[in-house]
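Note sheet for the following structure.
Here the complex is missing a single protein chain, while all its other protein chains stay put.
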Amino acid sequence: MSNSSTTVDIRQTPQGRLGMWILIAGELIIFGGLIACYLLNRIRYPEWGMEAVHTSTFFGALNTAVLLLSSFTIVLAHTAANNMKPRKAQMYMMLTIIGGLLFLVNKSIEYSREISEGLTFSSPKLVASGKEVGSLFWSFYYIMTGLHALHVVVGMTVIFIIMLQIRKGNNLHRVELAGMYWHMVDLIWIFLFPLLYIAK
Amino acid sequence: MENGQHQQSFIQKYIFSTDHKVIGMQYAINGLLMAIAGGFLAYVFRYNLAFPGKDIPLFGQLSPMQYNTFITNHGMIMVFWVGMPLLLSSLGNFLIPTMVGTDDMAFPTLNMLSFWIFFVSSIVLLLAFFVPGGAYGGGWTMYPPLSANAYMNPNPDFFQALFSGASLMLLAVALEFVAMLMGGINFVVTTINKRAKGMTAFRIPLIVWFIDIASVIFMFAVGPLVAGAFMLLLDITVGTGFFDAARGGDPILWQHLFWFFGHPEVYVLLLPSLGVLGEILPVFSRKPLFAYKSIIYMALFSAVLSVVVWAHHQFVSGIDPRMATFFSIGTIIISIPFAGIFLAFMATLWGGSIKFTTPMLFALGFIGLFLVGGLTGLFLGSNAFDIYAHDSYFVVAHFHYTLFPDIFFGFFAAFYYWFPKFVGKDLDKTLGKIHFWLTTIFFNLTFFLLFFNGLAGEHRRINNYSFFGNVNKEPYTTFEKICTVGAILLILSQFVFVINLIKTLRSGKKAAKNPWNATTLEWVTDSPPKHGNFDTFPVVYRGPYEYSVPGCNEDYLPQNQEN
Amino acid sequence: MEHTQDNGSVVYPDVKTDYHGHPNYFRVLIYLLVLLGLSLAVFEFNLPANVAIAIVFAVAVWKIGMVIRNFMHLRYEPILIWIAVFAAVFILLAFFWGVFPDVSMVHRELAPKL
Partner (left out) sequence: MNIFPENVTTYAGEIDNLFWLIFTFVAIAFVISVIALIYPMIRYSNKNSPKAEYITGEKKKHFKWITIALVLLAMSDFVILVVEHGTWDKIEMNPPTDGVRVGITGIQWNWVFTYPGPDGKINTSDDIVINEMESELHVPVNTNVIMELRSRDVIHNVFLPNARLKQDVLPGRTNIRWVNFTKEGKYELICSQICGVLHSKMRNFIVVDSKEKYDAFMKDLYEKHNPKPKVDSPAKVATDSLQAKVPSADSTAKK
């Protein structure tokens, strides 16, 4: 019989990272399913190009840049945590949360502009003008960006909680896990951006 | 190792416990309670089918709407709230940590959260029966536009629509998926990361492999349906048009989203049960599992294949006929690895020394009954015959012949086998055997004749067949009655199980450490295992099925025994 | 930065014993921003629409690859994680391929007038 310290350590990856990867794979499939549904319909209806014109490339690009930068800061937080500098890690995490907030502010400005133009998923204007297929585009637009925004909020919450947890210098490895989730949010946006804002 | 013997309050120990065994127990109890609900629904609509219009004992009159609601919820409950918790979550929680030789799951808190989310999901599902308009009654597949328009109010306000039967069912399913995702992450990470020393990939018992493969299939196939459930929920509540043809949506998209998960789900339910067979057959044949590695390879192959066969549920949905041809080929090909697994199980018996204990009887019964279910699948997998048999009682009989042995025989086999270990008392052998024989006989009585009704053109989900000329004649009306009698007796015979359980819990003999002389790690520890499972972590020296090894004193070699 | 072990057991990788390597994050960020600029600038070059869209999506996939490899450190992970990530992509492709003929190739028809 053995002693206990070596037996549980047969592992290739720390279990937190392993679990996180599986979660990320699962999340990618959820979003991927949505994106696949969108693409299938996008190919079916070329007239959606006329609707995509109304999305604001400027805001989309700005948001992409914001998310990329916040990804950068969270990865710096991870480096700081690795170097056992909880203060510095907390600062970078705060920056990431500010990035997330900036993203949400941008997004809400965008939403309010589109809604004031009458571009909603059950827009009477679109239906009345015989463009009810166009309203389906907006359904997809809002569900995809909305679900993504929800993930942004979740990611921010997770980062905030872990920011509080590492104050005393323990649980520093969790910074990386929160970071991985944040990167996933980032890379989903990277794919949504051309899909909704550029391909017109 | 961490000492788990410190005093805990009752709530910490049995309610909000992070111990995998307690969570496994909670899942099993929740699953069995839901099985009672599902069984009661089955009794009510089966009675209605045999004697349409008559008052049903214990229930009363069944209206057509209620009939639809009951069949829908019977399907939902039995698949998602009985099959999944009993086979995947309960067995996974009990067995994975003990079999790979560790103290608990990788993420115990996540594990607890998983159960409580699952518990909430069962409440939400049952709650739907009590909202205005009743639970959803459009088939468990929830095809829109029927489900999207299920709330009859033309201008529903958001909360009215949210608390309609259809959206509550969607919410319940979504919560259940979250719970199972958490559980799945736990299972896979525990198996990969927390194995005992020496527990290499091909020394892991088959059931752990199979639960992990099932979890992976589940986690990877469920994604599109989660997205789809979100879309359908928005269709119901806020009026988007994802599945509304008038606004450019497509109802067939939901069918694809649903079955893309729905078919792999069948294998998610099947694989843990096959794992149970893989444990029980060698123990009671005193012989190694036949072709252990090949079985795993075949399971992996079928796991890959399982995500490209889904559209055989849609042969008559108006999908592209060329695709139907492809999916037909895929479906029939996937029969080969599963046939291989079953043949390997049967080959395990050859040359053995078979003891017919209760778990062994259930395991053998599973093989025999599943044979019928699996072979009738060939009829439905070939798309040309499916044109006729689709949505008929042939399908009903077929999937009950697969899912009933799978869920109940698989679970009971596991129950009778591991009960002494995890509860620490010996079940009554005679009552167990009576339970097996009654269940087997009445199960066949219930479902076998339905094949003929299906071939005669009896279609599903109808509350009264006297309307249809082809089936409103002898012998099909008698068959319906026999089926109902069988179903009632089947339900009644489960009381033998309940009696056995109560009797054992009250006055059962204390179980030995290793009553079946099995080799895997869970039998090394006490019965029941204490918090933390092992005194010292075991070290593994050999594969899991070393029975009757030549030149050995005992006829079994435990995995942790050094030569 | 090796993570495989001599006898199949490792010490728990606490943050001091570095589990994986670290790329130059700042360079990666600059690459990503340049690629973002490229996907915006593509339409200024008067390319045919299909080519432009193909480039945009190629750039998006490239960016995703950079994030997942460098920021999420996939390049330092064992093969099993790669399999998990690519299985996700494989499953989505299977889904897309199976549904494509039924949704994208069928044209919408309005309800018949009765």
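For this structure, a couple of remarks:
Per-chain numbering from 1; labels A, B and C assigned in written order.
Criterion: a contact is a pair of C-beta atoms (placed from the backbone, for glycine too) under 8 Å apart; a residue touches a chain by one contact, two chains touch by 3 or more.
Values in this document were obtained by computation on a predicted structure and should not be read as measured data.
Here the missing chain is touched by one residue of B:65, B:123 or B:502, and it is B:65. Of B:36, B:174, B:300 or B:462, it is B:462 that touches the chain left out of the display.
When the full complex is taken into account, the listed residue touching the unshown chain is B:367, out of B:162, B:217, B:367 or B:438.
Across B:138, B:198 or B:420, the single residue that touches the chain missing here is B:138.
Counting the whole complex, the residues of chain B in touch with the unshown chain are 64-65, 67-68, 137-139, 143, 145-146, 149, 154-156, 239, 241, 244-247, 249-252, 285-294, 316-318, 321-322, 324-325, 328-329, 332-333, 335-336, 339-340, 342-344, 346-356, 364, 367-368, 371-372, 375-376, 378-379, 382-385, 387-388, 390-392, 452, 455-457, 459-464, 467-470, 545, 547-550, 555.
The working rule: only the chains that are shown with their structure count from here on.
Rounded to a whole number, the gap between the C-alpha centres of chain A and chain B is 34 angstrom. Once the centre of each chain is set as its mean CA position, chain A and chain C turn out to be 13 Å apart. Looking at chain A, residues 6, 10-14, 18, 22, 25-26, 28-29, 32-33, 36, 40-41, 133 sit in touch with two or more other chains. For chain B, the set of residues touching two or more other chains reads 192, 197, 220, 223-224, 246, 248, 250, 253.
On the chain A side of its complex with chain C, the touching residues are 6, 9-14, 17-18, 21-22, 24-26, 28-29, 32-33, 35-36, 39-41, 43-44, 57, 61, 64-65, 68-69, 71-72, 75-76, 79, 81-82, 84, 133, 172-173, 179-180, 183-184, 186-187, 190-191, 193-194, 198-199.
Of all the residues in chain C, the ones that touch chain A in their complex are 3-4, 8-16, 18-19, 22, 25-26, 28-29, 32-33, 36, 39-40, 43, 53, 56-57, 59-60, 63-64, 67-68, 71-72, 77-78, 80-81, 84-85, 87-89, 91-92, 95-96, 99-100, 103-108.
Looking at the complex, you find that chain A touches chain B at residues 1-4, 6-8, 10-15, 18-19, 22-23, 25-34, 36-37, 40-41, 45, 121-122, 127, 132-133, 135-136, 139-140, 142-143, 147.
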